[in-house]
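Structure below; questions to follow.
Every protein chain but one is kept in place in this view of the complex.
Chains: A, B and C, in written order; residue numbering restarts at 1 for each.
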Amino acid sequence: MSLDLRSDNTLPAHPAILEAVSRANAGTQTSYGSDEFSLRVRARCAEIFERDVDVFPVLTGSAGNALAIGAMTPPWGAVFCHADAHIHRDELGAAEMFTGGAKLMPIPGALGKLEPDATRAVIEEVRDSRRMATLSTLSITQTTEAGTVCSLEEIHALTALAKSNNLRIHMDGARFANAVVSLGSSPADLTWRAGVDILVFGATKNGGFGAELLVVFRKEVAETLSILWHRSGHRPSKARFLAAQLDAYLHDDLWLRNARHANEMAAYLAQGLRAAGLNTLLPVDANIVFVRLPPHTARHLQSMGFQFYDWPIFGPDVYRMVTGFNTPQEGIDSLLGALRA
Amino acid sequence: MSLDLRSDNTLPAHPAILEAVSRANAGTQTSYGSDEFSLRVRARCAEIFERDVDVFPVLTGSAGNALAIGAMTPPWGAVFCHADAHIHRDELGAAEMFTGGAKLMPIPGALGKLEPDATRAVIEEVRDSRRMATLSTLSITQTTEAGTVCSLEEIHALTALAKSNNLRIHMDGARFANAVVSLGSSPADLTWRAGVDILVFGATKNGGFGAELLVVFRKEVAETLSILWHRSGHRPSKARFLAAQLDAYLHDDLWLRNARHANEMAAYLAQGLRAAGLNTLLPVDANIVFVRLPPHTARHLQSMGFQFYDWPIFGPDVYRMVTGFNTPQEGIDSLLGALRA
Amino acid sequence: MSLDLRSDNTLPAHPAILEAVSRANAGTQTSYGSDEFSLRVRARCAEIFERDVDVFPVLTGSAGNALAIGAMTPPWGAVFCHADAHIHRDELGAAEMFTGGAKLMPIPGALGKLEPDATRAVIEEVRDSRRMATLSTLSITQTTEAGTVCSLEEIHALTALAKSNNLRIHMDGARFANAVVSLGSSPADLTWRAGVDILVFGATKNGGFGAELLVVFRKEVAETLSILWHRSGHRPSKARFLAAQLDAYLHDDLWLRNARHANEMAAYLAQGLRAAGLNTLLPVDANIVFVRLPPHTARHLQSMGFQFYDWPIFGPDVYRMVTGFNTPQEGIDSLLGALRA
Partner (left out) sequence: MSLDLRSDNTLPAHPAILEAVSRANAGTQTSYGSDEFSLRVRARCAEIFERDVDVFPVLTGSAGNALAIGAMTPPWGAVFCHADAHIHRDELGAAEMFTGGAKLMPIPGALGKLEPDATRAVIEEVRDSRRMATLSTLSITQTTEAGTVCSLEEIHALTALAKSNNLRIHMDGARFANAVVSLGSSPADLTWRAGVDILVFGATKNGGFGAELLVVFRKEVAETLSILWHRSGHRPSKARFLAAQLDAYLHDDLWLRNARHANEMAAYLAQGLRAAGLNTLLPVDANIVFVRLPPHTARHLQSMGFQFYDWPIFGPDVYRMVTGFNTPQEGIDSLLGALRA
């Protein structure tokens, strides 16, 4: 038996996405983003988000985040984000590089979420210092790194705070699909209608080979972004092959179907773990489960072929299990069976 | 009839590369470059280059160039390159971004090639100024933007000059395969044995979906490069899908076979154009033909479905035709037939 | 009556320093730092620090800090500093600019001092993240922004921690003279013998017109620093006029005499405030006193001509009073008298 719950990055692409790339591999296409697939992705996003948008496909989520923040933040700006945000903890200073030296202001918050009061306090600290940085950007992660999902109300509280301080708003949506499924809200409500300026709309973790889409809701940012996209080496010459992935991803709700399966498998896993008397530390809103396990149990499961990582920043004996678009229910049953045995 | 000679970027991927991606799309793999495909690419490069190397796959050639130059050049360094170099003319300052503000020193030179005397003069100008920049990096393009190939002797003259001034050496090898085929020299002789420190080994234009390989011949640069690769958002999480392309590309000499076909088609096209009394401006060493055409002829051909770009920086009425791994000989015959008609 | 306790930046220069500039204003001198005054400053520093050093005069402390950190920290490095450090709170991201995007890691600590345990925890957090930043630089402020002085033991505890993590060490010594006087330790013991790599040795706040000296104890950093000094516009052409200030400052212990007076006046003021039943919040180790006052009392004093700032980040009703090289004891007596009245 083997089941890989290490990350949604270890998974293959969804067959429909492979098929789309396959189909796109015929004939020639204008390069650098004027191909028919790129145009279709933009049109499809206009439907999904219920308005005209500018879109820029990139290979990685880090690229998407750094480009979005770089296009909205001056070198002397402050970027407010959760202390566990990917942009702060996992990207080796990509946001700092793309802004030319902005200052990330990490803010602790329960459940992986930015809390409005704590966020306001840090914004005011920067504002009152007058010499720390200028107020610039708020970065929200949806689904959070803790696997939780911010409700519409929680998003609104944060974006209202941001707007009242003239901040631009970036949403790291590496797992945006999982949040949409979890909340049942419309993509428009979760983003621009709440004030989000740029969404990094993830596909890689949810069935792609490697493709993320910058969805831009603020026209005047798009021009800067298009320069930075090229200047940073992130504009693909054979752009159709990123676009084809995204085209298939957005077609026929594949993105939602994939995320729904992943979320369901996580809920099923969490329920089983709790039934086995284990502590799942956080609400399982999306496709990530954190569980406290006796280390010898963890090692035993791993030796049987169940793969998952320990997650020490969430405490001792904590392990992270991530489900994906193709996680088999039988795999989870096996894991739970092994646990009980 | 239709024939696309606009760029090697408008072409699809080679079927063997699609097949490899397809095959790689099974099971799970460790992310961020520790997958089996990435390891195999490194091993395969060690054979091709006859020594141990470090390798970093990226999506685009601009990324490869910017990373290579960024890893070797301080913010105050001078980068010497041809006036037509892609890094100077086509990347919106990617090298400047990744170095933190280095100064590119464009040097004119016939046939798209850096000439040692002109290059030495510029190096000495910077050295003697003492306050312009520090001497840092030489960037050689092989195959050049003019479609010419530098001979081993020409490479040696440049690298000797560079080494005598303690410059690091970058080779932009977006069309490296075409140069290897053209010269019949070994990849090792054309790179590290001549003193090259980093090669950006192109696959995108020669049969890939989008994959270039940074091949690093100087150990101490690899560590910096691995940081910059991540920090710039160019390190793919599902790295296996870039690696699988490169694995297939390097397997069974596909890279050489593809380039050989492209070069042969360019030679065939150039011969036909000359036979029709037209002026091909430059030696056709690789897969690019520049030809002077009466504009109405050009427009007529284009209206028939023969696609190619005008190239005004090479003079009035100049057009560029680029062949690729899958350019059909009959297509060229049709074009030549249409020309004669 | 009037007494300015707003900052040591509001004071004039010491007469001996004006006189030195006056004397230096004769004849011509080689520009850009090869003048006789610059050479003498270096020689004088070699005596004071009991070893050969490289020195670079600059106009401002922010310049000194940014240059020092910029010369030792890669763009992807982490700089560990106190949460109240000037480099983090007061320089609008100068360190981020001069490093090309390094990440400052602010660490809270009582009495304005970095505490080894808290510092170690943050270093380890960055190290363990593996993708946040590389471990690079520790920045110590001596005298701290809270007006406290770190003992030799405290310095050693921090530098030992830094060295065991291969960090370079910067000391922000805008009020270094006040610390030397306060501790009675030798400048060498407080800096390079404890492991400090670069000291920003302040003169502006302690009798200069505007002159700070970068004192470099690590040879290989000096070359980078000399480039960055020029490239950032901080290398003065008529360097003799900064050097002459520093020359007079270091002559005949003026720097120590000035600091001693300032420290004594602060102690005298603090004692008087406490005698009047007021709460001086922190140990008065140097020339800064923080005191809690009823706001109407503060306003009354201010209306009488006693100038000082409120300091809300240290709590409600907190005011900062800074003494300097020329603060008159009678002025303090008047202030205390007014308080009692």
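Miscellaneous remarks
Everything that follows uses one rule, which is that a contact is a pair of C-beta atoms (placed from the backbone, for glycine too) under 8 Å apart; a residue touches a chain by one contact, two chains touch by 3 or more.
Keep in mind that this is a model prediction, so the values were computed, not measured.
Of the candidate positions B:55, B:97 or B:321, contact with the unshown chain belongs to B:97. In the complete complex, the residue from C:27, C:184, C:277 or C:316 that touches the missing chain is C:27. Only one of A:46, A:188, A:227 or A:336 touches the absent chain when the whole complex is considered: A:227. From the options B:12, B:75 or B:331, the residue with contact to the unseen chain in the full assembly is B:75. Touch with the hidden chain on the side of chain C covers residues 4, 6-7, 9-13, 15, 18, 21-22, 24-32, 58-67, 91-94, 97, 204-205, 208-210, 227, 230-238, 241-242, 307. The omitted chain makes contact with chain A at the following residues, 75-76, 100, 131, 134, 227-228, 230-231. Interface residues of chain B facing the missing partner chain: 75-76, 88-93, 96-97, 99-104, 125, 128-129, 131-133, 312-313.
The criterion applied here is as follows: only the chains that are shown with their structure count from here on.
Taken as a contact graph, the chains are fully connected, with every chain touching every other chain. Homomeric contact chain A/chain B is classed as same-residue, with over half of its interface positions used by both copies. A centroid comparison over C-alpha atoms places C as the chain most distant from chain A. Separating the CA-averaged centres of chain B and chain C is a span of 51 Å. Once the centre of each chain is set as its mean CA position, chain A and chain C turn out to be 43 Å apart.
One simple way to say how far apart two chains are is to compare their mean CA positions; for chain A and chain B this gives 34 Å. Shown for chain B are the residues that touch two or more other chains, namely 227, 230-231.
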